[in-house]
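For this depiction, one protein chain was excluded, whereas all remaining protein chains were kept in their positions.
And then chain A:
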Amino acid sequence: MAAVEFRNIDIVFGADQKGALKLIDEGRTRDEILAATGTVLGAAGVSLAVERGEICVLMGLSGSGKSTILRAINRLNEVARGEVLVEHNGAAIDVAHCDEATLRDIRMHTVSMVFQQFGLLPWRTVRDNVGFGLELRGMGAAERNRIVDEKLAMVGLTNWAGKYTSELSGGMQQRVGLARAFATDAEILLMDEPFSALDPLIRDKLQDELLDLQRRIHKTIVFVSHDLDEALKLGNKIAIMEGGRIVQAGTAEDILLRPANDYVAEFVKHMNPLNVLRGTAVMRPAASLAREGDSVVLDRDGRVKVKVDPEGRPLSLDLDGRAGVLATADGEAGVIDDKLAHDADCIVAPVDLKLKAAIELKRHTDLPILLVDSLGRLAGLCDDDEIYRGLLRRLDG
């Protein structure tokens, strides 16, 4: 069961919902629907599943409908047609059609939200803002303050509990917003461009902090952003929206390497692939390399061969008859022991090695890199040619 799932939802702002739905079914664009019925198309035919513990980023230009569908998850926006399923107490509840009591329960316990303009109450102190959701539940002051202090420590605002929000900088205000969302211990966090109103340095810092927190708390996060760098940095899954429709949903690599249409291609054109692409995407797969018995040929002339065991694990290196040395690198950091590198003739690294780390290794040692999967089996080869093609995103040829 997905934590959040949109099933074919349409969202229409305006009175003539029926007329608009009919035009949506005819596949009309937003402008046509506005002209014909006076209603604004918020979202059309959106289907998307967000798994538990995943960060799903909804991406698009302003007005593309990303916030609109985010707000359908806790019914700040009403859905004209379709279902929005949210995992609540072990069952999938259709938020769009559940009764008021269930909706309130979901808002109090399962789904919480962080807003772009923070949405903090200026007449309350930081502590009372963070405890807002708990207070609405009717929780007593003692227990509430205990939880609030814990969450304030989590976002590093312990010393600011007694201040009013207007006394805080933008970055700190959004930390209060985050702490308020964490305070209810909701499984699902909705983040509506939470960092867009902050300056770039603070934004970067908060992104890192969010990733750091996520490694500990494993929430399901639905994140809205108009910034592709932010989306690629944070998202396990990215859904790109245009005109109220999802044009492509997938991993960062998918979107970078195989943009579904010109709109997406335009988006990713200026993207830096170094942090996004991994070995899997750029390597020459082992299956496409020539084999000689139990050896795999690495170069064109057939002089460099690696011997593999029956499972496909690299055993030894053969350099035109001479025995070579294999050295294993730390794939996450892209570093290898100096002495090891000096003696080695070929590097072995995990297959999810980032392109940036691969370049780092290559610069350091100037050796070809063998990529192995999590079971240690040879997955592919990554050398100069593969890296250049990855940088140029010419992976088909």
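Throughout what follows, a residue touches a chain if its C-beta (ideal position, glycine included) is under 8 Å from a C-beta of that chain, and two chains touch if they have at least 3 such contacts; residues count from 1.
Going forward, contacts and distances are computed from a predicted model.
One chain of this complex is left out of the view, and of "ABC transporter", "MaoC-like domain-containing protein", "Carbon-monoxide dehydrogenase medium subunit" or "Permease", the protein name its UniProt record gives is "Permease". Only one of A:Phe6, A:Phe132, A:Phe195 or A:Phe223 touches the absent chain when the whole complex is considered: A:Phe132. The chain not shown here is touched by just one of A:Ala49, A:Ala92 or A:Met108, and that residue is A:Met108.
The hidden chain makes contact, of the residues A:Asn74, A:Gln207, A:Ser225 or A:Ser295, with A:Asn74. Looking at chain A, the residues touching the absent chain are 74, 76, 104-108, 111-113, 115-123, 132-133, 135-137, 164-166, 170, 173, 180, 184, 190.
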